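Only one protein chain is missing; all other protein chains are in place.
The block that comes next holds subunit A.
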Amino acid sequence: MSTLHIDRTSRWFGNVVAVNDITMDITPGVTGLLGPNGAGKSTLINMLGGFLPPSTGSVTLDSTPIWRNQEAYKEIGLVPEREGMYDFLTGWDFVLANAELHRLPDPAAAARKALATVEMEQAQDRKIATYSKGMRQRVKMASALVHDPSVLLLDEPFNGMDPRQRMQLMELLRRMGDEGRTVLFSSHILEEVEQLASHIEVVVAGRHAASGDFRKIRRLMTDRPHRYLVRSSDDRLLASALIADASTAGIELDYSEKALRIQAVDFGRFTEVLPRLAREHGIRLYTVSPSDESLESVFSYLVAA
């Protein structure tokens, strides 16, 4: 059982702050690192994997620093996002080479076991260059598992996978977590993280935005104020009717768009009140569209939460 500690850690590249004063512990089980693209997830994973020193703060595995500590790799299995992986080798040669590099007593047996775990024995004698995205990902997994590590770090492991491959990998990671390994994977897709991780860490713009189980994160996301753009046959009348109701916190008459910009605080009630008030006042609704459903804007609410 191993725990990764990130303690008051920042990392900047020149003037750009990629990770801003983050403190978190990654404990045994599956943890999802969630955040939009460019949020600092890869920087965090690179620091946890010993490929990047923190600018300030510390990143440790069971209180031993990871940066410039090759011995840490006895406990860490790494599945990088990048595709480069000795395409001229066969899957077997690749996993065997990884086992040998770990100086395992019986590298062939370890390679066989790891390839069986990811169910790649059938294709193990083919060159990696001929593999599909999902097969490459599984062989990467086998190479990360070959020395039976207590920590698994995966950077965007589901990128480019089809639904079946995704399900297989999720099943495998869930099993690894159940076995007591510390599994951390990054993703920018909430549903992915929600399906797999028992614990979620959210990172937005380099900051630690939220932490907890997926229900808590889900609630934070749906309870946030929602913004709508509404066009109707009588915008002023509709605005006056809506502002009287507690589900609405603010309304702006947008002259250039010829529309109302509405901020709803109670999402469920607002969706019920809007059509009812329109009907009661004889107003026709032409457009009702959410104006801030992008992932980035959803995440930005979490930063403030």
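Couple of notes before you dig in:
Basically, a contact is a pair of C-beta atoms (placed from the backbone, for glycine too) under 8 Å apart; a residue touches a chain by one contact, two chains touch by 3 or more; residues count from 1.
Please note the rule applied: contacts and distances are computed from a predicted model.
Remark: of the listed names "PPM-type phosphatase domain-containing protein", "1-acyl-sn-glycerol-3-phosphate acyltransferase", "ABC transporter permease" or "histidine kinase", the one matching the undisplayed chain in UniProt is "ABC transporter permease". Interface note: of A:42, A:137 or A:150, the residue touching the hidden chain in the full complex is A:42.
Residue in contact with the omitted chain (choice from A:100, A:148, A:194 or A:254): A:100. Mapped onto subunit A, contacts with the missing chain fall at residues 13, 18, 37-38, 40-43, 46, 49-53, 68, 70-71, 73-74, 76, 78, 80-86, 88-89, 97-98, 100-103, 143.
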